[in-house]
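With one protein chain removed, the remaining protein chains of the complex are shown where they sit.
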């Protein structure tokens, strides 16, 4: 947990509207856990005022610029251009000064190794699952169910395949993989009746559907949530979600940035429509 | 008078802290008068909120990118980095989107051709005098007295010389040209007793000294002033200076952006310390 | 921007305020658009919903010493001091220009005593080209120790009542945001006979030059405007709309259609664009175009559908 005043190493459009950015990030290989995130300052001046939260796609090393220097440590984030901050981001180049606060939050728990792992990713929700897959493939069979609206929303699947992950792609419009929702694929996989843990990240309606499916079959589920965040460190209390057992009389609010962003599904109050907050409130300016 | 959404063509440091920027600017060769200025929007988004006023150094044409297109019309501005806006400007490159409102204000009057013209420039105040010199050399003898604190503040003198202008350089610290104030040089030139008109632009203390000198010898003087400006078109009334004959009972406020920025010295109230406003109020953020 | 096909029906943009029909809800804010002529080279005055003049007084007013303006983070402070040519020069030299256009002229005015307000109103009431009056009550009342009219509901009621008696033209009262409860002053203006309200005028602010340790404005204190103040303005318009039954014009930090839409959705019938004119002389033209595009994209046939459509 540190704030790095650092630079962009590269920034590339990988699918229409989706960018992959590499950022110089000392210590992340050692410290970043799958499912953790960073608070990214898109430039060292205004605008925008606040940092933007992004999942860590992966950490790595690359050769130094001069052979008498140590290799450069980096992280990669993958982002979708949706508003004012990501619009500035898409114009960044090598060398542009940015700031990185992290790694933040609680990541995924790996669970038992004798079970199958199913990762469910919806669009940009795929991001935090890659580092997780890197870990899980060491001990377990891992399958990735990747869904999106159209083929443009299907990103980095090949990279998962290279890890040895079995991947299943579905798009709502049928433009890539199976036509339909990723949750339909999940249902069919769970019907195989293996011992399974599910890890899901994506739009809230998808996560809610996954939760219902897993609950029906009593399958353990971890979800990674998004929330509007100002601080990312538990100080502002802006990013809360309702915890299980939340009532008006006995309220339970959990900070997505501290207790999450990854939650065991039974930590959350699935009845609370407000837990959809972040997702439906994008676009503040 | 038009607002151009345009681009930067080039941007170069010409002396420590001084930059010369070329901007794509259709119609300026035809319409821009010596002494006029532009309201420059340093980027198409915030910050900063307001445009920055800059004198037009010169207008010109350059070859088009492709031979089947007409030549590119440009203007050049020369600016000193002093605050938030100019700090952003110094990082601009070819192709960066900017906006240009202008040409604005009233420029210099050329006066009779049978007299000598003396241009007095202090530091960045030199800028509006170049286009003026281009015009004046056609008919009159033109001398430039250029002053600055140190040699770094002496800019583009060679360009004036190429026009056939006789130039005299003085610096306060003696690091280039004569040691001393430009006003001392002016006094010695006026002692030659030729028929002369003086055109001055520079820091307010210099302009005030020039005014005193010219008044003593009844030499006609035109000055170009700076003022804090929001609109540049006479709408906000932020940029006023006190006109001659201004009293509390009969106030006379003249818009620097409309009536000026060039004034005949007898249009102004030289007693008013507030006419130093702009100069002493730089640095708002 | 959305490409318009021949066949697409353009959304209806007209709105009505206090009996004046506006071709669209976009107009400049007083003091940021001069007397219209300053911006005429840059945009078509016939494309605007209305033209609002710089604030006028009975006699010409010189305004404050300089510096009068100062940039702040996403905003600006001004202490122009209401410099204006006075009503006589306005009628003689500025109205003829404005009368060339087919756009309602709203004259903003102020005084330092209720009598000044009343007399000035009388003068303006006689001018046929004036479509409506906008009364700026953010001025010191010299008879009451210089306390600003607009912050005291009784003073608001008194001065608006006086003005109301002097004119049959639509009367818009422009409220100051520098109050504890704007619903109270809004209601006072309504009860005194205002036909519409406009808000907000600038918020009081100050900036210091830390090197010289002097205020950045000669007047020490000035009015804050620009994008920085928009959330405060939206909140105040929202509150006023709920308190009164007359139309409200929203003002404060509008520089894009999305900004204007916030005000319309909370219930403003029209909006004024101020500081944004300085930043971009074409700001209102762009806002109008974006507003149409928004309506087309969202399937809104008449802008009036949007007004007050906030769902809480």
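In order of appearance the chains are A, B and C, and numbering begins at 1 in each one.
Simple rule for what comes next: a contact is a pair of C-beta atoms (placed from the backbone, for glycine too) under 8 Å apart; a residue touches a chain by one contact, two chains touch by 3 or more.
For clarity, every value in this text was computed on a predicted model and none was experimentally measured.
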Filtering A:92, A:240 or A:259 for touch with the omitted chain leaves A:240
The one residue from C:89, C:158, C:232 or C:296 touching the chain left out of view is C:232
Missing-chain contact among C:137, C:151, C:175 or C:251 belongs to C:151
Of C:36, C:205, C:247 or C:274, the residue that touches the missing chain is C:205
Hidden partner sits against chain C at residues 72-75, 77, 151, 178-181, 203-208, 210-215, 220-221, 224, 227-232, 234-235, 238, 253, 258, 261-262, 265-266, 294, 298, 306, 309-312
Had the left-out chain been drawn, it would touch chain A at residues 1-3, 41, 46-51, 99, 101, 227-241, 251-253, 274-275, 277-278, 280-281, 283-285
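Simple rule for what comes next: only the chains that are shown with their structure count from here on.
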Separation of the C-alpha centres, chain A versus chain C, in whole Å, is 46
Two or more other chains are touched by the chain B residues 46-47
Touching two or more other chains in chain C are residues 73-74
